[in-house]
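All protein chains of the complex are present and in place, except for one that has been dropped.
Up next is subunit A:
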Amino acid sequence: MSEPVLEVDNLSVTFRTRNGLAQVLDHVSFSLGQGETLGIVGESGCGKSMTALSIMGLVPTPPGRIAGGAVRLRGEDLLSAGERRMRSIRGNEISMIFQEPMTSLNPVFTVGEQIAETVRLHEGLSQRDALARAVETLKAVGIPAPEKRVSEYPHQLSGGMRQRVMIAMALACNPSVLIADEPTTALDVTVQAQIFDLLRELQDRTNAAIVLITHDMGAIAETADKVVVMYAGRIIESGTVGEILADPRHPYTQGLIACVPHFLANPPVERPPLVEIPGLVPPLSDLGTGCAFAPRCRHVMPRCRGERPPLMAAEPGHEAACWLLDEAVPA
């Protein structure tokens, strides 16, 4: 792999809550090269969005606090960058697409005005050039009749079109990193496929690095190169998409893959019950000292409850934080 574009290095984030200090991110590390796509998966509340917000410098502080680690964009540490510098990075070099486009588009400005504003700020274009550019951008993301749509308000567009506008805005400045947080969750399957095609196409053209947050293993299988699996604020497994799907090593990842009725070309006649992961994600303010997954794990051993497993190599480039990996290797 070439020089990494984005490096997240032992990032820790805490939040003050009513129940005490919550370790929302705990030593999260990964890196991403140009043109690569990293998928982040895990149950609700495990820290996927918080990872994205930390990269963007958007963690609300307080109650949040960056407790340690670094986020580097081509070697430059973003956590120590000033607000002015971060503003210029956001939108220029790192863009983000949020889950619900309606909340991130401004309802009182037309779609064209919003895109134009973005390119004007970042590229110093004149009002007229910026508007022309907005039309071009809408066209590039496959919005029909862009000359007409450019003067419409967000609520006049369908959900799929709004998400395409978000993508248009995120890409208007050719970012080197694009973070997509559940970009298609609210959309129809056919529209979802259009959006994923669009992201892939744009990546081919601009060679952007993409961080894709999703709960859809199918989307991961078809889009990501690498995957990190998060549980209770920590990365518990990482590897190439092929390794993670074919040979998951952490019991949580195994459960996450096995509990889903995957869409198949030819569904089998027999339908055994789905594998369940019993119990719930533990509260982040009370994770104890052992493996955070221990209370739900089928393979739990005495050691798991007392001692927290670090990420251990299963094979080169494939790591999992589970004591089973330690047991497998003769001492």
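Note that contacts are C-beta pairs under 8 Å (C-beta built on N, C-alpha and C of every residue); 3 or more make two chains touch, one makes a residue touch a chain; residues count from 1.
Criterion: contacts and distances are computed from a predicted model.
Asker: One chain isn't displayed here; going by UniProt, is it "Coenzyme F420-reducing hydrogenase, gamma subunit", "tRNA uridine 5-carboxymethylaminomethyl modification enzyme MnmG", "Oligopeptide transport ATP-binding protein OppF" or "Lactate utilization protein C"?
Answerer: Not shown, but named in UniProt as "Oligopeptide transport ATP-binding protein OppF".
Asker: Would you indicate which residue among A:16, A:148, A:262 or A:298 is in contact with the undisplayed chain?
Answerer: A:262
Asker: For the chain left off this view, which of A:147, A:204, A:222 or A:315 is in contact with it?
Answerer: Hidden-chain contact among the options goes to A:222.
Asker: Looking at the full complex, which residue from A:4, A:146 or A:160 touches the chain that isn't shown here?
Answerer: A:160
Asker: Which listed residue, A:76, A:147 or A:197, touches the chain dropped from view?
Answerer: Looking across A:76, A:147 or A:197, the contact with the absent chain belongs to A:197.
Asker: Tell me where the left-out chain touches subunit A, residue by residue.
Answerer: Against the missing chain, subunit A presents residues 43-44, 142, 144, 158-161, 188-194, 196-197, 215-219, 221-223, 245, 255-257, 259-267, 269, 271, 273-277, 280.
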